[in-house]
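Provided herewith is a single structure, encoded as structure tokens, for subsequent inquiry.
All protein chains of the complex are present and in place, except for one that has been dropped.
After this line comes subunit A, so read on.
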């Protein structure tokens, strides 16, 4: 009881992007509910889900914003990149067109998020290997060329779904530990909840090693 589901030390904000029908909402559902949602309706605008995970024995709350893939929502979904600590870029391994659009998604993600945002490439529907249209190798190469993390997942079977979300969180956490991610204000997509009450209200959390140069 004392631990409770609300006892966490960080909040990471994620955004899931990618073409329509690649299974973004299903991935989120699989991750938060551990269930596959057949006949998932089109997302209207944006939806969100949360789950608490543990990285390096730190409880982290993931706040995941799932965007609509339809083109007509693009203007709306663009507003949600702001302040995401992690971006999951999804394509469908059975549809080449969704893979071909990745570069435009990547451009969006790079332009609209901060430089520290961890971008994770996900090739979804890897359970449909027979209908594969994009090979693992070329996607892997694309990911390496662009400095992305990469996994092939299946929202249906749940394969690798957990890993994709966790690996992203690990990377973000590592960035925090390295000091490359500034924990300043909500816009970094990461929020730290210190155990002791905060004294400074307006500057938000600052890692101790930064305090010296803050002024």
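The working rule: a residue touches a chain if its C-beta (ideal position, glycine included) is under 8 Å from a C-beta of that chain, and two chains touch if they have at least 3 such contacts; residues count from 1.
Just so we're on the same page, contacts and distances are computed from a predicted model.
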(message) Please identify the absent chain by the protein name in its UniProt record; candidates are "Conserved oligomeric Golgi complex subunit 6", "Exosome complex component CSL4", "Wiskott-Aldrich syndrome protein family member" or "serine C-palmitoyltransferase".
(response) "Conserved oligomeric Golgi complex subunit 6"
(message) I'm checking contacts with the chain that's been left out. Which of A:31, A:65, A:120 or A:165 qualifies?
(response) A:65
(request) Return the single residue from A:69, A:83 or A:123 that touches the missing chain. (result) A:83
(request) Name, in rising order, the residues on subunit A that touch the hidden chain in the full complex. (result) 1-7, 11, 44-46, 48, 50, 63, 65, 71-73, 75-76, 78-83, 112-115, 182, 184-188, 191, 193-194, 197-198, 201-202, 204
